[in-house]
Every structure is written in C-alpha cells, then in structure tokens.
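Note that one protein chain is taken out, while the other chains of the complex remain in position.
Order as written gives the chain letters A, B, C and D; numbering starts at 1 within each chain.
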Amino acid sequence: MNTLIAIAGLGILCLIAEIFNLRKAIVPVTIIGLLAILGLNVSEYMDLGLNTAIMERNEGFYNNMIVNNSFGMAFTGLFIVLTIFLVAMTPEFHKGHKAKLSDFVAIKLFLLTGAIAMVSFGNLAMFFLGIEVLSISLYILAASEPKNLKSNEAGMKYFLMGAFASGIILFGIALIYGATGSFDNAVIYSAILSGDLPGWFFIGIVMLTIGLLFKIAAAPFHMWAPDVYEGSPALNTATMSTLAKVASMAAFFKLMRSLNHEVSASYVAIIITVSILSMTVGNFMALKQNNVKRMLAFSGISHAGFMLMVLLNPPAMSGVLFYYAAAYALAGIAAFAVILYVTANKENEDIYQFNGLGKTSPLMAATLTLALLSMAGIPILSGFFAKFFLFSEVLKTGNVLIVIVAVANSIVSVGYYFKLILAMYTKDAAENTQKVPAAYGIVAVLSILLTIAIGLYPDALLGLLK
Amino acid sequence: MENILQQIGIENYIYLSTLLFCVGVFGVLYRRNAIVMFMSIEIMLNAVNLLLVAFSTYHQDAAGQVFVFFSMAVAAAEVAVGLAILVAVYRNIKNIDIDNLKNLKG
Amino acid sequence: MITTLFYILSAITLATAFLTIFSKNPIHSAIYLVLCFFSIAGHYLMFNAQFLAIVHIIVYSGAIMILMLFTIMLMNLNKEDEQHKSILTRIAATISFCLIAFVLLAAFIKAQPAIIEYRNSGEDYQSIEVLGQVLLNDYMVPFEFASVLLLVSMIGAVLLSKKEHIND
Amino acid sequence: METNLALLLLLAPLAGFLLNIFAGKKLSRNLSGTLGTIAVAVSFAVTLFFFMQVSSTKEPVMVNLFKWMTLANFDVNFAFQLDQLSLLWLMFVTGIGTLIHVYSISYMHDDENIHKFFAYLNLFIFFMITLVMGSNLLIMFIGWEGVGLCSYLLIGFWYKNQDFNDAAKKAFIMNRIGDLGFLIGIFIIGYLFHSVDYIDIQNAIVSGSFDVNDINNMTWLGVATLCLFIGACGKSAQIPLYTWLPDAMAGPTPVSALIHAATMVTAGIFMITRMNFVFDLTPDVQNIIAIVGAVTSLIAASIGLMQNDIKKVLAYSTVSQLGLMFLALGLGAYEIAVFHVITHAFFKACLFLGSGSVIHAMSGEQDMRNMGGLRKVMKVTFITFLIATLAISGLPPFSGFFSKDEILMTAFHHNKPLWVIGSVASIMTAFYMFRLLYLTFFKGFRGTEEQKHHLHESPSLITFPLVVLAVLALVGGAISLPGSSWLNEYLAPIISHPAEHHALGTTEYMLMGVAVVGALVGIGLAYAKYIKQGFVPVPDNEITGFAKVVYNKFYVDEIYTAIVVKPIYALGAFFKNVTEVALSGFIFGLGKVANAIGAQGRTVQNGSIGLYLFVFVLSVCSIIAYIFLK
Partner (left out) sequence: MDVSFILIILLFGAVATYFVGDKWASKAALLFSTAAFAATLYVIYRYNIGEKVSYFHTWISKPRILLHFQADSLSLAMTALTTVLTPIIVLTSFGNMFPKTKSFYALILFMAFAMVGTFLSTDGLVYYIFWELSLIPIYFIALIWGSGDAESRKKAVVKFFIYTFAGSLFMLVSFIYLYTKTGSFLNTHLYNAHLTEKEQFWIFLGFFLAYAIKIPIIPFHTWQANVYQKAPAVGTMLLSGIMLKMALYSIVRWQLPIAPQAAAQYKYIFIALCIAGVIYGSILALKQTDLKKLLAYSSLAHVGLIAAGAYTLTIDGFRGAFLQMIAHGFVVVGLFYAAEIISRRYNTGEIADMGGIRIQSPKFASMFMILVMASVALPLTFNFIGEFEVLYSLAQTNIWFGVLGGTTIILGAFYMLRMFQQVMLGDKGAKVFADVTFGEGFVFALIIGVLLFFGVYPSPIADFITPDLQKVLLHINQIN
C-alpha cells in the first residue's frame, strides 16, 4: 500500500523538480527513490511474514481497496525493478528532448502505480483505475513523438482500440457488479461460493477476459500490437512489451483466480484456443518480419499465448506466472537496451542495422544473444525454466495437446530469434559504430545477469509466492 | 420510495444498455472520422454507466453510482489524451481520417 | 406511465446515438450526442439519481462534448467532406453490429433469471450525502487514484501538444 | 619357454615390419632386405623347432596370452594353437617366405621404397602366422583380414599407377565380401557352440553337447559352414569371387609368388581343413564346395588357355589349382587338399619367381608375344621353370602328379562328373603351361632390339630360391606317396574323418595312366601348335569369336560391374539426387511453409484500424456465442 503512495509521490516530485530546474537530479533521485521503495516493499513483505508463511495471506488496506499478499508484492517488486531499468534508460533515449524528461519519468512512475494497482487491487474500482492509468500512460508514451507520423499513428491506433477494450472491460465490471452487488473481490468471491448467481455474471467475466486478452495482446485481439510497437519510440515499446504486458497478464491472472472460481469447460476451451492461436500467430508472423521491434511484438504475442496457459489451473500457477513474467520481462529489457543502442540515430529498426554487431560491440551482441536465447527457451537461461515450469504444470492438468503445440511453437520461434543472432555474427557492419552509452550498457548487462541468475537459482523467485 | 425497476424490470435496462453499447461499437466500425469514433466510444461508456446506475438501483447500493464517477473521470482523461493525439495527427497529415493511418502494417 | 417514459427515453437515446453515427457533419454528430447524453440523464433521473444526472450533464455535455466541439472547430472539420468508407466496409459494419447485438442480447435473454420481486430497502443510497460518504470513505483510495489518472492525462495532453523549444 | 618361443615366432616378422617402417629409410637397401629376411628366417627356425617337437610328442602346443574380447556367452582369448596342421602351414609359409624374401632383396633392389616393400612382406608374414596359429576363429579372422590388408598394400605397391590401385582395391573389397560371410559364419558358430575355439567346438561335437540330430541346429550349422565357405571363396579366389586374383598380378612378382600363389590364397583351404569336423556334418555344403571347386578349376583353366600375359596365365592356373583343392575338400579329402596345397606352393612359387626372373630380364615386359627363345640366355631359370611346369602338368615323378592324381582319384570314386571336369581342367593346364613355356623360352626372340640387348640371367640371389623350389617341386611328392603317406599319418589327429584310402588297384593305376596320358595330350597339343607351327598369339584386336569371349575372361568383370557395381552407383546417385534432396527439401520445406504462412499473415495485418476492429468484434461475437449460445 505504502509503495503505491510513495511512487505517486515520487512522480509528483519529478514534476516539481522540473519546475525548480533540478532536471539533472530527476533520474538519480527517481532511481534511488525506487530502490528505496523496493526496500520498503521487501520490508512490508517481511512484515507480513510472507517469507516464512506457508499459506497465502491477504492483508487489506483502506476498506480492502488494496490488498497486500505475496502475489501482489512479488509482482510489485518486479515492476519496480523493470521501471528502474526503464527510467535509467530514459535520459539517454530522450537526450534530444531534455525539457520533456520530467514528463517521461513521471509518466513512467504513474504507469508503475497503475501496474501496481492492477496486481494489488482488492476492489474492481482500483483495478479499473489501475488499468486505465496504465493504458492512458501508454497511449501517451506511444504518441510521445508528436512530429513523427509513425508515433502518431501508433498512439492513435492504440488509443482507439484501447478505449474500445476499456469499454468492454467496463461493461464486464458492470455486469459483475450487477450480479453480485459489489466491487469488492472478497464479497464477489463469497457470492460465487454461495452460488446462485445470475447468468450475467459469467458474461461479465467473459467480457473482462476479452478486454484483458486485448491488453496482453493475445490473438485474435493482437492486431494493434505490432503496429503500435513499431510506431512507438523504442523505449516506450520496451515499456509496453515488458512492464505493461506483464502487468496486464498478472492482473488477468489475479482476476481469474479470484473471480472465476469454477472454470467452465467452454471457458477453458476458449483459453486454450486463444493461447494456441496467439502462440501460432505470433511465431509464424514473426518469421517474416524485418523490423526488430515488430518482430518482438509478435514474439510478445506468442509469449502472451504461453502465459495464458497458466489459466488452465490458476491455483497452482502463480509462481509459474511470476517466474515466466520475470524471465520474459528481464530478457525483454536486455534486448531492448541493445536495440536502443543500435537503432539510436537510425531511421528504422530493421534487422540489417544489427549486422556485424558481434564484431563492433561484442558485449552488446552477447547480451542480445543471451536475451533472445532466453526468450527462445534455451537452457540454462531463465526463459527455459519459465517454459519448463509452465509445461510441467500444464501437463499435470492433462492438456497434452496444448503442450505439444507450445513445443512446436518454440521450435518455430528459434527461426526468427536466430535471424537476428545471425545478422550480428555473420554479416559485416555497414558503418562505424558509436560508443555504447553507459546507461544502455549497464541496463543491458544488469538485466541479462538477472536473467541468468534467476535461471541458475529459480527457487529464489518461485519461493516468493505461496 | 418505490423501486423503479419494479415497473420496468432490470432486464430492459440491460437490453437498452447492450443495444446502446452495440451502437457505440457500430459507430466505431462504421465511421472513419476519428472524432466520431471517439464519440462512439463515449456512447459505449455511457451505455455502461447507465447499466451501472441500473444495477446500483437494483442492489440499492451506492457503490455503482460511485463507480460511474470513476468512469466519467476515465472518460474525461481518455478524451483529453485522445484529442491530444488527434491534434498531433492533424498537425501532421491535416486531416483526421483514420484510413490515412496505414503506414504501419505487415 | 413510467414504462412509457422509459420507452420514449430509450427510443430517444438509441435514435440520437444512431444519428450521431450517421451524421456526416461532425458537429451534427456532436449535437446528437449531447442529446443522447441528455436522454441518458433522463434515465438517471428516473432512477432518482439526481446528483449523478447533474454530474453527468456537466461532465459529458459540459466538458467532454465541449472539448470535442472545440477540437472540431479548431481543426475546421465542420464540413461534410468525409469520404464514406466503402460499401463493403459499411455492410460489414452493419452485419457485425447486428451480429454482436444479436449475440449479446441472446446471451442475456438466455442468462436471464426471471426476477419478479425487487428489493426495496427504503434506505437512502443515492443522495449526495450518501454518495459523498461512500466516495470519500470507502472509495477514498480510488478517488485519490483517479487524480493520478487525471494528472497523467494532463501531463500527456501537454506533452503531446506543446511545441518544443529549440534550445532544449 | 614355449610361450616365449611362440611369441618369437609371431613377433619376429612384426619386429621386422616395425624396424623397416620406422627406420627403413635410414638403412641401406640391402640391410633393409636382409633384416626382413632374417625376421622371417627366425620364424622359420622356431617353426622348425616346434615342428620337431610336435612331430615327436604329437601334443599340440597351446599358448594363451590374454583375454581379447568379451561376449555374453563366451570370451575370446588371444590364444594360439600350434598343432600339426598349423605347423605344417607355418613350415611352408615361413619357409617359402624366407626364400621369397631372399629373392626380393635382389628383385626389388632398384625400387626406391624397398624398405616399405620388406616391411609389408614382414607384416604379411606376421598376419599369416596369426591366421595359422590362432586357436580360435576370431584370431584366424585377425590374420584373415590382415593378410587382406597386406595384399592390398602390396598389390598397390606401385601406387603411382591408378590401375594397380584399382586392382588392389578390388582385391580388398572382394575379399571383404568373403570376410562378411566368414564373420556371419563365426556369429552362427558362436551362437551354436558358445565358443569359437576350435577345441571347444570339436569337443562339443564329439561329446554330444552339441546335438547333431536337432534339425534346427543342423540347419544353422549348414548356414554357418556355407558362410564360412563364402569366406574361403573370397580369400582363395573361387567362383564367384575369383576375379580379383588375376588383377592382383599388378603387384611385384615376389608378392604374386608369396601371397597370391603359395600362402594367402590357401587360407581358405586351411580354414576348411581346420574346421573339418564341422564341415563333415554338413554334406550339402560339402557338395556345393566340390562343385564350386570343380567348376572354378575348369573355367579358370579355360581362361588360362587364351591369356598372353605371363603372370595372368599363372594366376589363372592358380585359381584353377585352388579349384582342384576345393574339389578335394568338398569330397572330404582334407589331407589330399593339404597335400596339393603344399606341392602347389612349391611349384607355383617356383613358376612365379621364374616368371619374375624373366620379367626382370625383359625389363618389365610381361607379354609372352614379345618373348621367346629365352632358354639360351637364362639357363637356370629355364630349367627350374621346366621342372615346375612338369610338376603342375602332373607328370610323374614330379610332386604335382601325386597330389593332383589323388584328387582326381578321390573324385572318381565319389562323383564321376566331377572327375571328368577335373581331368579336363588338368589337360587344359598341361596345355597352357606348356604354351607358356614354349612361347617364353623356345623359338626366337620376338621383342625389341633394346630388350634383346639387355637380356641376361638373373643374379644368384634370384636363382638360388628358384633352385631350392625346383628341387622341392621335384621331390615334394614324397611326403604323401600313394600307399604309404607320411602326411596322412601326420595329419591324422587333425582330421576327424579321414578320407578312404583306396588301395592301389587296377582302377587306380588306370586312372593314373589316364591322367598322365591326358597331361601328355595337352603337352602334345601345345607342342604341335607353338613349336611345330610356330604359332604366336595374335594381337588383341584380331581375336574374334568365342576366343574373344574367353580371352576377355568370359566378360565376368564386365558382368559384375553391370549387375553389382553399376547398380550401387546408380542407387547412390538416386539417393544423392532424389532422396537426399527430397528429405532435405522436406525439412527446408517446413521452414518455407512457415515463412509463407508468415508472409501471407502480413497481408492480413494491413494497417487498417477498421479491419482490426472488425476482427476484434467478430472474435468477441464468436467467443460469446461459443460460450453462451451453443
């Protein structure tokens, strides 16, 4: 709870700092602040006794608007880490627009509050506001280069479709409210347990599901993602593909775990279909992409498909989802740090820009390689364990087919991840290279080290969730 | 005070809201003028607001109406941002026909 | 009586909504939309939610629609120069509209429990006082959080619209 | 002591090989040859010692070194068995080996790689000793393959000539076909007897632990012996695997004498004799062996009639003689086959070395059409050659007469048609051998002036082995005279079912007479044609009709190429150009399909918000319809 307030405060602090001409201090202060908040989060986690507890414990604040539990706090920690990375890269990325720096940092911080609200809500109002804060921040970020038509287009597309999806989510929430008479999770949950709900309730759930499927860019609601990812400024694409996607997925999971207690067979069928469709569409479409951001968008779609599998057995999957999300997001940050470095001052993000990176900047090339390998699921990187944990849990539910499809998709995915690796190592660079900016280098290395570390020691993450 | 739903029935409000929502959807699909699309989205949100109020009455509970306030805040925020984006687009291509926004594809 | 009123209001709501969509001139659309909002406010009044109805008028008709109109004027869009989408698109849009309307309505009809008795606690749950209580006590955090939302949209609007200085 | 001596016997040639291969370049030419010769001579000396010992004690010497291979049912040891049979073989392997080494010192003197030559020869002797000495089939197989390797190396000794290399390769591969048969035979034997030791197998049969009345057992045993016989066919150049031997004449002449006449090619006979107790149980296979032997003998002899290359004639005669030995084996007359092996070793080695001497004198010329009248210049060579020719033609009292006659006699008693075939082959042999003799040594010289000028008798290092061998060819028959056979007695412990020995009655004398007359007829025909008429074979392109078919060896090589080699290459081409491409294309095709799907998908993603929203709405419709309206 306090983290949410603190972060919002930090965001306002940023805005004030700009007023008082403390522009240079913004990013260091933000990072230090976020680290402190991370510490706060950890201490709250400890205070709750979650590190030793065996069962999940929930602690509600403010009339149960915010609930602290291991799920929410673990994801909060992850989001904060991701935001630190994103914020750290901001000044370098926006060095041409120094005046807007505070805005960008503040928006990212507010976006973080939205994300945190999405994983620690106790009331659908918080959830809805959280998702809107997140979405609106993203619309802004997507369109944040007003003079760039691509950015405009991305923002426009994202906004129109996002608002449309928000409408559907809202409709779903209204129906749930209509069925249960409350927005409070706990009340709704007990209403479900008592049974005898009107049929709208489930329609509401489905509407909510559809809205969230849109937010995580699962097929067939994915079509905005490639365009938006491509058009947005690269750093903001990074934000979308890591923080936003993971937050939406976590929120989705949390909702489904608390609201959709007894999953009907047809609902499972839909989830499976969407999951398979996402994986397949994402991977196959990614094969022929030339733009790296676009390719990662499709890759993200396929990962959304993978993550959707957690909904097949929510009670057992929270750890798996967290691990998957962390692995995916950290690898994504690492990959984007390199992409930012490579495509700075370039007119596009096509694959050929990466030619010869293996020679010109071995460290960045190695980082990107590791990140891509992790996403492809090559051991011993965390991406492998993510998939592995996921598959083993899904197999326990008896859905062999979806695992086979997922495996086949993993194979396809190697095809496009390797396209990039090949460009880096087998082609010659076209032009002279610039120095690796410190911010990108540090973020890339740190995030890839984290990726490897959680691969080597998965228990550290899995143990956080009960 | 008598419950209005006794006479009209909650289901009719649901149908009305649904229809209104669908009209909003229709508008988004039908028009290519971005600003009218925004309006259609507003119609969708309003449909939901109406539903929330109906349910609020149905449950005799204030939370539904409170939620409408949030919904309005969201609508306002969205419109603000949406119009800002629209202005940016307009500055670049001098119109707001979304069919001109087809550069990103494939 | 009330039922008739409901149907009239509903008819107005839907009709103006349709007219919003079908009007070629965006200004007309906007005006129809305002009418639509008024009719919805009428519904709110029927629920005896006066406060909400007023807020609704103020926010939607007063703020949002004015903003839109302002934009339309600003951009000089008050012409009927919009090229219509192709016939195919329009037919497809119409079909999808019918489809989604049918599907949703059918789903609701199918899911509908026959409710005859409505609860009437007689308590006051929608006066300004109560709403204020609920909003600022129970829903204090979302209320505050909505401010973050508005802040973000404000920053965003500024960020997207402001002209950059050259020396920045 | 015995172990050490046996090891000395075995390893002396190996030491010679190693010395020559590693240090040969630094040694002088003569020293290199001398070392090689000494190595073999040491083996010969040790063999003599063991021969004496075993002859007197009648007890085989067993040497067990260490476990070599482990199999589920039995172990295979590195073990050696020096009994009568192996010692007999060792005697002439090392004995003739030594002689040929001596011969080679001079013969190969001018070759730049003489040390390698001796190394390979020593290696060959080593493997041959292994083959003969082994106490089980697998040790024999080591030698079996090893001599094949040496044969390969020595046939292709002049490796700059790709034709020679082809010949070497052919020899090796044809041998390997036989080797596969041998291996399969070993597998079945191992499976049936749970051992591959000769003694164990024999004991199993004798003691009855191997049930000879079990049909299943006997069927498998038949297959096994047939497979072993296929192995023997490969090594001993029997139909259908004989074609490599004539080609193998590409090697230096001492090699032909040692490997392709006297020793290696008799390995098949050795093996069958070794396993006689098994072969005796499978009469059907024995019949096959006899028929194959007889037919090989006839075909090879008939091809020999038309050959003009002096070594080719000898090669076909070798094949033919080996055929006769197999005939004897097939008839169960193992000791007679062995007898013929020995006499054949003497006279054929002598013939080859003689031809080598001639070739040496002719500066490498091998075509008899360009020879003639050499007897005046090369007296020693001529006389030794004549003796050997008489021996092979089967005229008494030369050694060949006794052995060949016994074979024919046995055939006569068992199977008249085979006897007829064998006799015809013998007559042919007499004819072509004398044709060879006449063309080479009689009449006038037909070569170039330069060659004529160069003609000379070979040095003593060459003639000495010739003389020794000629003497042996002359008197070698003494080891098994009709009636009182030292050899038969000596081999008695080895052969479980000795052939019936027919007392010398009228029939027998008559048969001898027929044989002698037949040989004389052959010689007479040759005399009439090549001395009386002075006929010289026509150049290749003038040969016509059936003669051409025979001259071209019945086109067997061409047929093999057409029905075996070509199809394999065709299959290879098919695999390479069709299946590989298809398989590879299939895999790449999967990738291409995926890419094509991706490319198609890109056209769907056309950038229009309208479309995206349509998809969105339709998906919503279908999901809700699926869940709530089904």
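In this text, a contact is a pair of C-beta atoms (placed from the backbone, for glycine too) under 8 Å apart; a residue touches a chain by one contact, two chains touch by 3 or more.
Everything numeric in this text was worked out from a predicted model, so none of it was measured.
Novice: Please provide the labels of all shown chains that the missing chain touches.
Specialist: A, D
Novice: Which residue among D:Asp83, D:Asp179, D:Glu335 or D:Asp405 touches the omitted chain?
Specialist: D:Asp179
Novice: One chain is left out of this view; which of A:Ser318, A:Ser410 or A:Thr451 touches it in the full complex?
Specialist: Among A:Ser318, A:Ser410 or A:Thr451, only A:Ser410 touches the chain that is not shown.
Novice: Have a look at A:Ala8, A:Met73, A:Ile192 or A:Leu373 and name the one touching the chain we're not showing.
Specialist: Candidates A:Ala8, A:Met73, A:Ile192 or A:Leu373; residue touching the omitted chain: A:Leu373.
Novice: Return the single residue from A:Phe322, A:Phe336 or A:Phe389 that touches the missing chain.
Specialist: Only one listed residue reaches the unshown chain, and that is A:Phe389.
Novice: Could you list which residues of subunit A touch the chain missing from the display?
Specialist: Subunit A touches the chain not shown through residues 358, 362, 373, 378-380, 384, 388-389, 391-392, 395-396, 400, 403-404, 407, 410-411, 414-415, 418, 422, 425-427, 458-459, 462-463.
Novice: Quickly run down the residues of subunit D that touch the omitted chain.
Specialist: 21, 66-72, 78, 116, 138, 141-142, 144-146, 149, 152, 156, 159-162, 165-166, 169, 172-173, 176-177, 179-180, 183-184, 187-188, 190-191, 223, 568-569, 571-573, 575-576, 579-580, 583-584, 587-588, 591
Here, only the chains that are shown with their structure count from here on.
Novice: Can you name the chain that lies farthest from subunit D, using the mean of each chain's Cα atoms as its centre?
Specialist: Between subunit D and every other chain, the largest centroid distance is to C.
Novice: Find the geometric centre of each of subunit C and subunit D from their Cα atoms only, then give the gap between the two centres in Å, rounded to an integer.
Specialist: 102
Novice: At least two partner chains per residue is the criterion; list those residues in subunit B.
Specialist: 10, 14, 21, 24-25, 28-29, 32, 38, 54, 58-59, 61, 63, 66, 70, 74, 77-78, 81, 84-86, 88, 98-99, 101, 103-106
Novice: Where in subunit A do residues touch at least two different other chains?
Specialist: In subunit A, the residues touching two or more other chains are 125, 129, 132, 136, 139-140, 143, 146, 155-157, 160, 164, 199-200, 202-203, 226-227, 289.
Novice: Connecting every touching chain pair, does the picture come out as line, ring, star, complete or other?
Specialist: Complete.
Novice: Subunit B touches which residues of subunit C in the complex?
Specialist: Interface residues on the subunit C side: 2-3, 6, 10, 13-14, 17-18, 20-21, 26, 29-30, 33, 36-37, 40, 43-44, 46-49, 52, 55-56, 59-60, 63-64, 67-68, 71-72, 74-75, 77, 82-85, 90, 92-94, 96-97, 100-101, 104-105, 108, 112, 115, 118-123, 125-126, 130-131, 133-135, 138-139, 142, 146, 149-150, 152-154, 156-157, 160-161.
Novice: Considering the complex alone, what residue numbers of subunit D touch subunit C?
Specialist: Residues of subunit D touching subunit C: 610, 614, 617-618, 620-621, 624-625, 628-629.
Novice: Over in the complex, which subunit C residues touch subunit A? Could you list them?
Specialist: Those residues of subunit C that touch subunit A are 104, 107-108, 110-113, 137-142, 145-146, 148-149, 151-153, 155-156, 158-161, 164-165, 168.
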